[in-house]
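Down below is the structure, laid out as structure tokens.
Every protein chain but one is kept in place in this view of the complex.
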Amino acid sequence: MKCSIDPAVTEVLNNHKGGNKLKTAWDRYEAQQPQCGFGELGVCCRHCMQGPCRIDPFGEGPDRGICGATADTIVARGVARAVAGGTASHSGHALHIAHVLKKMLAGKTPDYAIKDEVKLKAVAGRCGIAIEGRSSKEIAQDLVEKALSEFGDKGEALTWAATTVTKARLETFSKLGIVPTSIDGTIAEVMHRTTYGVDADPVNILLGALKCAVADYTACHLATDLSDILFGTPQPVVSKANLGVLKEDAVNIALHGHNPLLSDIIAQVASEPEMIAEAQAAGAAGGLNVVGICCTGNEIMMRHGIPLATSSISQEVAIMTGAIDAMVVDYQCIMPAIATAAECFHTKVITTMPIAKMPGAEHIAFSDENAVECARAILRQGIERFKSRNPDKVCIPQKSSTAIAGFSAEAIVAALAKVNADDPLKPLIDNIVAGNIRGICLFAGCNTVKVPQDHNYIEMVKKLLAENVLILATGCASSAYARHGFMTSEATIRYAGKGLAAVLTVIGEAAGLGGPLPPVLHMGSCVDNPRAVDVAVAIANKLGVDVSQLPVVASAPEAVTEKAVAIGTWAVAGGLPTHLGVVPPVLGSKLVTEVLTSTVKDLLGGYFIVEPDPAKAAVALLTVIDERRAGLGL
Amino acid sequence: MEYLIVGGSIAAASALTAIRKNTPQAEVRVVADEPVPFYYRPLIPYLLDGSRTADEILFAEHPPTVLGAELLHDQCIGVESKQHLVRLRSGRELRYGKLLLAAGGAPVMLLDDLPGAKSEGVFALRSLDDAVKIRQYLLHCKTVAIIGGGLVGIKAAEALFRAGLSVTVIEQQPHILALRADSFAADAIAERLRSKGMTLLTEEDSEEIVTSAGKVNTLRLASGRTVTADMVILAVGVKPNIDFLKNAGLEIEHGIVVNQQMQSSVPDIYAAGDLIQFIDQADGKTVVSGLWSNAVHSGRVAGCCMSGGRAVLPPLLSVMNSTEIAGLPLLSAGVLDDPQGRYTVFAEACGNSYRKLLFDQNRLVGMIFLGQTERAGVYANLIRCQIPLEKSRREQLVREVMGAIKRV
Partner (left out) sequence: MQLIYVQTDRCLGCRTCEIQCRVEHAEEKNLFAAIRQIHPPKKRLFIEQQGKVKAPILCHHCDDSPCMAACITGSLYRDEHGIVQRKDELCIGCWSCIMACPFGVVARDADVHVAVKCDRCPDREIPACVASCPTKALRLVDADQLSKERRQEILFRGSSLAE
């Protein structure tokens, strides 16, 4: 099977100098074939020690587990636990930032500061915190307390959920009983209700999963807001993406993972002249070259213009270039395989978080109280390793694409304001009404070994752009489009339909880009998906409708993680028809499949569309967009 | 060496195959009385309603042709063992070096006992020719009476019912399928057949076939009841086809007596198939049977031993049947009932599924599976091979068989 359609990744896979014994995720995927059919259908249960139990999907063997749970119950419990797993990840990410913000306000983390006061005030104002006549510190103190209260038992609707969706949406959530009052409490509730002998009603369990997904949305939104306050709200920035950004003559430090708490500091420190001098002293004429991988790559690209090397699925491939001196990771989507791949080269893998260590890696505990020194120490490890780099083993593909990143909701509104300062959303809405923008599709999620890397993203986006659908992208979706050159003005000319191209040209020129806006807008990392919701909610509120009526859809055509399950589920809860390009482990239950792909539409407006074929998926999304346009009388 | 095989069905075919494995060149002749190529005899009920055509039940490869044997469509009417020759209906005489008697069974026709049995519209159902004739005749019929509620009678009844006839089956015994089921299973099947619209009369004797204008019109029963029938099919049973051997000097009891190599009491004469007698492994009784698989095994052993090879007849059962009636599979083997209370019997039913196991001390000797087939062969094999089972194994076996009962 073809591993990737990314030419740089393919080149390294074919020409790397790591030896035959070096195996990648694609090799391991092949070794796992065929994968367990019970697992693929979601009909196995290990929630108690009487098990494991399995339901025979062909109806001849057992139709119940030992406790009596049917396939419907088992599948629903599996979905709910996946959502809880994803929510726990985002909760941890968000809580980590809130803690650092709190410590900063207490003067304990001197290397962090409030970088974006405008955002601070906007978020605080939305959260009902008094702003007038108060200092940033005072406002931030109230805000961080409010943020921290989201994680425990708040006793009322979560602020970040209740204040960032439409009124109608909040009422819908209330009616269904899926408004969470605690992020972590809801995760615990899902774990409780799916444990031995609690909730057996598949529909009730799925409602629990939806509620947990709303908690995930809350955590994501909170994380994005606090990140922007601490590190600045992203603004359009031109950078480069793909493995060609690695430099033969520089110390290449790859930052991989998710949370900007680590990566943003390293990015800052890497530009210090002393550090660059140390690198040069070690023999790297090109100095220090920091690159990003996975969502860390997105975070530092959109805030610092640091180039993005590759996405999550090809993290090993980055090491296989033989040119990375240190790969510094925090948490989430870090494959333990990188330590094994690094053994074939000189690369040092450095873990930094107490909850995320790995055999074969060096652990340098990252202290937020002493962040800059930690960052320097980590960089020095990379500089030291550079000396052991074997030039014969270096294989850097000379392939990278220009990418304009950093389209936060604020940045998009700012660009629109250049067209109409009094009413920035008007040009967008007018063009949707006129059909120049037929609809909007948010691409999110990961890369999976189950399809050639990027294949589904690229096939779908070409089709949708030609049909005048504006594309927003986050996470490894934005990485895919950045690496394949879809985040440039040229891409608009090449791929966008006439109507869309015209609109993007007007906005781009008004915003001073000297050309059209890219047809795919880089909105950030995967935790940043709420940025897209903010845009949709703003449009809905402006039109006086709910998001579930807008010609806005979502797609995770190469999804992998539990976080993707959680995000996809809240996208559905938020009213978005959401495409999945890999089959989730639910088909073992007709009922759960039916609820998630159909019944839920009547309740929430959003629903899952499972379609592995990207061409058919694009058609399905266009059909939905047209249905919704018709519903609005467009 | 010249080999002569009397018989044109599966025992003959199996023997011929085995002979050819040992002696590719020897001269082999086959005398078969039916003027048609080799065919799968158990399928003849399927000709009645047209669900199979005559061509479709022929062997894919005609054994005499592919194995190189001379086939004579003739009937053997006598064996002169001292002169090593057989006499044929045509007047021809054939010499043999070794002779295999595999002439199968012949239907019990009741010709002598039943008045009217020679009328137009009365048929046996044993040969392909019988089936073809019935198929032609039924086009003019609306009603049929089948005398005999055994497997052939019931299979014929189902086929004729599918063909659109009004069907009545007359069985002497208290229940149908007497040799293949106990009363519980038989009654369950009968109930399903009746609910489809067939008439099944048990404990009834036929007294007279009444004709009108020379054709069958009515069947009168001993009870005084009359059954309207445009056609009568005699399916009373099959007996070994051994009448032509009266003067051959062979030892014959229920059937031809043979040893484990299928040799008869007369040198150079072997026998296989429905006309031999053998020991039923389930109860140790000497029996004859018309089981297809027994004919395959005995034919193979006979052919092998005749042509210089070594083989031993495997353990056999007289009852080891499987069929599907009224949409229910019925699998039975060995001893099916226990009127004298000799055996330890386990039986359970759930809906139309029924399972019964009979043990004689430490051995499984009988089984009936109705409605479900899973693993039937495992248990049938325990019966056939008389495998001793420890108590714990017996208990486990009962648990697994009865535990797997599902409503069907």
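In this document, chain identifiers A and B correspond to the written order of the chains, with residue numbering beginning at 1 in each.
Following the convention adopted for this analysis, a contact is a pair of C-beta atoms (placed from the backbone, for glycine too) under 8 Å apart; a residue touches a chain by one contact, two chains touch by 3 or more.
All of these numbers come straight from a predicted model, not from anything done at the bench.
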Only one of B:237, B:309 or B:377 touches the unshown chain, namely B:377
Which of A:37, A:110 or A:152 contacts the chain that the document leaves out: A:37
Given B:78, B:249, B:309 or B:329, the one touching the chain that is not displayed: B:329
The listed residue (A:54, A:247, A:563 or A:579) that touches the chain absent from the view is A:54
Hey, which of B:293, B:344 or B:386 is the one touching the hidden chain? B:293
Across the whole complex, list the residues on chain A that are touched by the chain not included here. 33-34, 36-38, 40-41, 54, 57-60, 583, 587-588
Residues of chain B in contact with the chain that isn't shown? 40-43, 46, 57, 59-60, 292-293, 296-297, 320-324, 329, 331, 333, 373-378, 380-381
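The rule is simple: only the chains that are shown with their structure count from here on.
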Approximately how many whole Å separate the CA-defined centres of chain A and chain B? 73
